[in-house]
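I have a structure I would like to understand better, so I am pasting it below and will then ask my questions one at a time.
Complex shown without one protein chain; remaining protein chains in place.
This part shows subunit A:
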Amino acid sequence: MERSGPFSKKIFIQRDYSYGTAVRFSSEFPQELRGKIGEREFQETIDEINVIFEEAEAYNCQRYGEGCLACLTGYTIHFCFKTHYQKCTERAARYIQERNYHIFERHGVLMGDPMDRGLRCIEVNITYDGDQ
C-alpha cells in the first residue's frame, strides 16, 4: 500500500499479571517499535517503571506502620500528607517524561503516563516517516 507523509500509530503496552494483581507492565518488545528505539532501551524503561510500582505496593514494616498510624488518626492524616503510593506514581510519571525527553522523542516515540489509562496499560505514540 502506498503511503505519503508521516503517520502515527498508538500501541498500548499491557499489564503483566503473571505475579498476581500487582501493577506490572509487560516488557515484551512490541513489533511496532522495531527500528524506532532499541529493545534494550525499551526494556530498561519498563523494568524501571515496574520497580517503581513494586516499591509502591511493597509490604514491609514501614508501610504497615504508616497504615496503622493512618488508621489510628481515622484516616484524617490523608488530608495533610500524600500516600507513599501517590509519591511513587508521580515518580513514575516524572521518569517517563525524562525518558521521553532524553531518548524517545527524537525517534518519534512518545510514552504516556500509565495513570492516564487507569494503570491498565501504557500508551505509546509512534510517528513514522512516510517513506517506509
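Just so we're on the same page, a contact is a pair of C-beta atoms (placed from the backbone, for glycine too) under 8 Å apart; a residue touches a chain by one contact, two chains touch by 3 or more; residues count from 1.
Definition applied: contacts and distances are computed from a predicted model.
> Choose one: "Chaperone protein dnaK", "Palmitoyltransferase", "Glycosylphosphatidylinositol anchor biosynthesis protein 11" or "Queuine tRNA-ribosyltransferase catalytic subunit 1". The correct choice is the protein name in UniProt for the chain not shown.
Record says "Palmitoyltransferase".
> Out of A:15, A:36 or A:91, which residue would touch the omitted chain in the full complex?
A:15
> Can you name the residues of subunit A that touch the chain not displayed here?
Output for subunit A: 1, 3-12, 14-15, 17-21, 56-59, 63-68, 70-71, 74-76, 78, 83-86, 89, 115-121, 123, 130.
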